[in-house]
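Here the structure is laid out as structure tokens; the discussion comes afterwards.
Only one protein chain is missing; all other protein chains are in place.
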Amino acid sequence: MFSATIEAKILQEAISSAKVLVDECKLRLDSDSFRIRAVDPANVGMVDLELSTSAFVSYESDGVVLGINLSRLSDITNIARSDETIDLEFDEEVQKLTIQAGGLQYTLSLIDPASIRKEPDLPDLDLPAKVVIEGRNLDQGIKAADMVSDHIALGVDPESQTFYIRAKGDTDNVQLELKQDEVISLQPSLAHSLFSLDYFKDMNKAIPKTTPVTLSMGEEYPIQINFPIADGNGQVTYLLAPRIQSD
Amino acid sequence: MFSATIEAKILQEAISSAKVLVDECKLRLDSDSFRIRAVDPANVGMVDLELSTSAFVSYESDGVVLGINLSRLSDITNIARSDETIDLEFDEEVQKLTIQAGGLQYTLSLIDPASIRKEPDLPDLDLPAKVVIEGRNLDQGIKAADMVSDHIALGVDPESQTFYIRAKGDTDNVQLELKQDEVISLQPSLAHSLFSLDYFKDMNKAIPKTTPVTLSMGEEYPIQINFPIADGNGQVTYLLAPRIQSD
Partner (left out) sequence: MFSATIEAKILQEAISSAKVLVDECKLRLDSDSFRIRAVDPANVGMVDLELSTSAFVSYESDGVVLGINLSRLSDITNIARSDETIDLEFDEEVQKLTIQAGGLQYTLSLIDPASIRKEPDLPDLDLPAKVVIEGRNLDQGIKAADMVSDHIALGVDPESQTFYIRAKGDTDNVQLELKQDEVISLQPSLAHSLFSLDYFKDMNKAIPKTTPVTLSMGEEYPIQINFPIADGNGQVTYLLAPRIQSD
């Protein structure tokens, strides 16, 4: 049994954060949380999305796992006005999810969860460098990097207490440097890793621009990107594997 | 002789409502009204647009019929700012329509009205079910239907006093149900017909979202869609033929 009511804007935001990485996923509806954990087909990016029941107007579940087509669910929720509420109801008998907004009712066929990739475990990583910046800073760095390269390096220089984003092109280079007093907080430690810019561009679509975003980094290690959604009643964590540095 | 002045916004709105169905049409300029009545090439959708002379700043005509390329006329009127007035003047001698806005003057060649399809008669239909809803409700139903199907069913259930829009896809279904208290007015009677969604999408481009729209329906019968334009000094009526129901 699952039945819930939520503001359209919150559901739209939550679904979007998973949709940028995967097409299909398991939607895990526990009694105390709404969760998507999924890894992209190439095993490079992972998303862990959680909404607590306080993000909902009402929420009741005895623990079901639904197989979901995310772009389909995203299209439906986007038809609702952002200030409308959306009712979700799982009909066990016909194995369909009913989505209602205003007088509109959409009956979504579900995917057999067994046919969807297993949810990944969140690896226990030691990421000693941590910086909290505004989403729009990351956005600027990603857009500038995109002008010169397909890769982006992120790191922290503990000596100068600086967080940086760098991209090297054939002729031009880009660098975003934010010192201790230009970030919301910085826990310095030596960190530097190279990533595929495509994944950053995809994740950036879902990262809010005016929200504090926490980046946790190591040396040649995955980066963890974390930000709150639903006014703090939920959070999104991305984990991205590094590329081998060629230079 | 024809000479008139009208607010750009009103002319833009009026032309747009006909342009979504036909490329060329006869523009019938009677002494007391400005009228387009046309049927689309496939004989499925009909538009009847009327502006009374009160929609104009000034209007003088001794009754002429002009052959018009609608997308051309639409492009010209869209160059004017929406709060500018547009002067229209028909030059009988050279058979051209002069369109003036600000210092800009456009001389539009006319099409021989004899080469344009005959204006259809408005059929006298008995459409017993009638609902008045806001344009944005129709918009939502059309957009949702478009996610699952190429067809859209509209009808009224007199028992539950409900107006509905339905679309059935291969796996998913969509339904918009508006009860008596969720519509502006409802005159219930059994009605249900299936339509091509493409026509609804085209007409929807011209249907204002915040205006009451009247839908008149029957059983396996055409639907009539009616809404005021020009602050009530004009109106648009669409008539759409049903598709044969296969299920």
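Order of writing sets the chain letters: A and B. Residues in each chain are counted from 1.
Simple rule for what comes next: a contact is a pair of C-beta atoms (placed from the backbone, for glycine too) under 8 Å apart; a residue touches a chain by one contact, two chains touch by 3 or more.
Note that the structure is predicted; figures quoted are calculated from it, not measured.
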item	value
Residue among B:M1, B:V57 or B:L104 touching the omitted chain	B:L104
Omitted-chain contact residue, chosen from A:S33, A:Q140 or A:Q187	A:Q140
Residue in contact with the excluded chain [from A:S31, A:S54, A:S71 or A:N173]	A:N173
Chain B residues touching the omitted chain (full complex)	72, 75-76, 79, 102-109
Sites on chain A contacted by the missing partner chain, in the whole complex	137, 140-141, 143-144, 147, 171-179, 182
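The definition used in the following text is that only the chains that are shown with their structure count from here on.
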item	value
Gap in Å, rounded to a whole number, between the CA centres of chain B and chain A	44
